[in-house]
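Just dropping this structure here.
Only one protein chain is missing; all other protein chains are in place.
Labels A, B and C are assigned to the chains in the order they are written; within every chain, residues are numbered from 1.
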Amino acid sequence: MNNYVLKIDCSDKKGLIYKISDVLYKSDLNIVKNDEFVDSENSKFFFRAIVSGDIENINLVTKLKKVMPEDANIKLTKKRRKKIIIMATKESHCLGDLLLKEYSDDLNAEIVAVVSNYDYLKGLVDKFNIPFHHVCHEGIDRADHETNVLAVLDNYECDYVVLAKYMRILSSDFVKHFDGKMVNIHHSFLPAFVGANPYKQAFNRGVKTIGATAHFVTNDLDEGPIIAQDVINVTHEYSWRDMQKAGRNVEKVVLSNALDLILEDRVFVSFNKTVIF
Amino acid sequence: MNNYVLKIDCSDKKGLIYKISDVLYKSDLNIVKNDEFVDSENSKFFFRAIVSGDIENINLVTKLKKVMPEDANIKLTKKRRKKIIIMATKESHCLGDLLLKEYSDDLNAEIVAVVSNYDYLKGLVDKFNIPFHHVCHEGIDRADHETNVLAVLDNYECDYVVLAKYMRILSSDFVKHFDGKMVNIHHSFLPAFVGANPYKQAFNRGVKTIGATAHFVTNDLDEGPIIAQDVINVTHEYSWRDMQKAGRNVEKVVLSNALDLILEDRVFVSFNKTVIF
Amino acid sequence: MNNYVLKIDCSDKKGLIYKISDVLYKSDLNIVKNDEFVDSENSKFFFRAIVSGDIENINLVTKLKKVMPEDANIKLTKKRRKKIIIMATKESHCLGDLLLKEYSDDLNAEIVAVVSNYDYLKGLVDKFNIPFHHVCHEGIDRADHETNVLAVLDNYECDYVVLAKYMRILSSDFVKHFDGKMVNIHHSFLPAFVGANPYKQAFNRGVKTIGATAHFVTNDLDEGPIIAQDVINVTHEYSWRDMQKAGRNVEKVVLSNALDLILEDRVFVSFNKTVIF
Partner (left out) sequence: MNNYVLKIDCSDKKGLIYKISDVLYKSDLNIVKNDEFVDSENSKFFFRAIVSGDIENINLVTKLKKVMPEDANIKLTKKRRKKIIIMATKESHCLGDLLLKEYSDDLNAEIVAVVSNYDYLKGLVDKFNIPFHHVCHEGIDRADHETNVLAVLDNYECDYVVLAKYMRILSSDFVKHFDGKMVNIHHSFLPAFVGANPYKQAFNRGVKTIGATAHFVTNDLDEGPIIAQDVINVTHEYSWRDMQKAGRNVEKVVLSNALDLILEDRVFVSFNKTVIF
């Protein structure tokens, strides 16, 4: 008997838990764990359950659709290792952390490929026998480069694309191919600094904390629903390069934590926010 | 229409969610929010729901008992401000924080009385117009002192007794009057130090973190199911008195966080552990 | 024999430590502790020492001035409890925390007065027998209101003015009276939100951390050299009012930590940043 993850979100109505559990019970399935949340402001219902039992030939999703509101998104996923593609540029801290975690079975995913606009990281990726694709951005315009990247990505089946310090801005056209399936990590500060070299700006402002935010990518590379955040403390003794180094440590931890949540199908997206069970 | 908290724990069986939601649905009640957890090692089921609807005359608990396993604990509580009694000795940081929070409506409880084995804290408690009872422990044995304390506590209806740095060891006899209803805060360190003046011991060991643990009181004053914990960082520059001061800050925050959870009926106790929704 | 804090900042030159310690040694004074930092980017030297010995009649500052660069700021302060005035509006969490800390000797300062543009907090302040001044801002313009506030503040000698959730914007004219002597606490988020009700904005953005920043007040109420920062984690279950409550907890801790540093003369300000020993 296998475990499945059942995720449902829809407009909120009375009796939804009853209707779901009624279907599951009469299908002879057991709820190992369930979480439920109602976003009362937007009147939206979120439900996630780990379900065990013989699910193969019973058309569970169809049965659920009959009793749930019309706008219900119902996803039933067998618990399995997901496939991910990592996109990076030159920095290795996030990429390397994920490569190592996969190597030591601490990442619930298979890294099927790494794509980069430079070839700096090829040596590292080769060590782990994972396909590395250098898709150079030089001498061509953004649209052409993205077409080339897409051509590479299309060779793989993958569940998520992880931007592990991929430093190119992505067009809306590109991003819309990966709605809810692309994750990014970026530095974040109290207060926020935008523009070039944010660590230098944060240094000049004398911040006492350095943070990182992992989020789904929507139109804007550094916005989108937040999955995980964390900060570490710094002092006046930190040069802006020390801050960057500290930032690398928190970035890799936050990205890894966010992936752990996504890879277990714990994250819903709604109204530019996440609901995480 | 009012909101109620429904808490159920029992041995785990198939279909429990279905059975609960069936009763609620047919009673015309709505589940605003529910959390569920199965302790698979001990095969125990935990369920908490915020339920809204007209609950007064429908014997909900009786209906639920008919369909749930025999060992089910079912508690239905109208959302309300709980009543708490605080016991303290000489230190004011935890007590004062709770007095202030109640004063500014940031504590979801009414402090009905403060009991202390000294009269040091009377001045502070009087400021907030809350009854202060000095039950002196000097010149009498532990059993007699506890009898005197119990006599005072018996004058009040209260939901929880909060040991806010009450520094007397309590007997098993005393504690058993407050099973699952008495909360304590104590310092905690990595590694642990037992015996007199733990801050001096931690100082001598050169610890880099100072922690605090809030827990329900069982037989042993400093053991019992853990509700909340936190730590803060210290350095070699901290004298052991500085560590004590830092400890006070983390103790008051952890106790306050633990109370927030308890006062919203979010905490279950099972096998000397807590399940917190 | 008493302890003194010696603080010096000036342009960086070779041999400054030698020159300072030479003067101290020949004055028969002992350095209990010293910290030193050079901001190499701006070529600025910062020095702080705890000095013990018989300092009263030896013109130490004059002696130091003779050997230090011309631009040297030299401050010699006997270790003593500072005097502070707290300004607040309606929220009691930061104010109350400081009142309690002073009451229980955990604040290295005397709160000589509390000033508010409302009278909401009078009841709380009265409990601690501290003068409360209601300086109403209604019906008069900002300049007149600030004149009235200044008139009250002028009645007191104080070392620092603490804005403990004082929610009025202060003019540059007002602020310049308290250069390096006025401390503010404000919420801060990753990313930042400006404008009305930042907690509502942060809620809408689905942030996973809530932060607070304590800083000296310069021209802009919410900018100025940062002294302390911290964050706590929140989840999708937090309403924006829950976020506000969580924010109150972190605000009071950060303000209190910042004051601890300031009250021990550990903070330098330079180029809109702080150096903290």
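In the analysis below, contacts are C-beta pairs under 8 Å (C-beta built on N, C-alpha and C of every residue); 3 or more make two chains touch, one makes a residue touch a chain.
Because the structure is predicted, anything quoted here is derived from the model rather than measured.
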| item | value |
| --- | --- |
| Touching the absent chain when the full complex is considered, from A:R48, A:H187 or A:R248 | A:R248 |
| Chain not shown: contacting residue from B:I8, B:I85 or B:V231 | B:V231 |
| Selected from A:K14, A:R80, A:H93 or A:K122 as touching the chain missing from the view | A:H93 |
| Hidden-chain contact residue, picked from the options B:A72, B:C94, B:L170 or B:V207 | B:V207 |
| Positions on subunit A contacted by the hidden chain, ascending | 91-93, 96-97, 100, 103-104, 106, 124, 127-128, 245, 248-249, 253, 256 |
| Residues belonging to subunit C that touch the chain removed from view | 14-15, 17-18, 21-22, 24-25, 30-38, 40 |
| Residues of subunit B in contact with the chain not shown | 37, 39, 188-192, 204-209, 211, 213, 225-231, 233, 235-237, 271-276 |
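Just so we're on the same page, only the chains that are shown with their structure count from here on.
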| item | value |
| --- | --- |
| By count of C-beta pairs in contact, the leading pair of chains | A-C |
| Chain centre separation (subunit A, subunit C; CA means) in Å | 40 |
| Interchain centroid distance [CA atoms averaged], subunit B/subunit C, Å | 35 |
| Where subunit A touches two or more other chains, by residue | 37 |
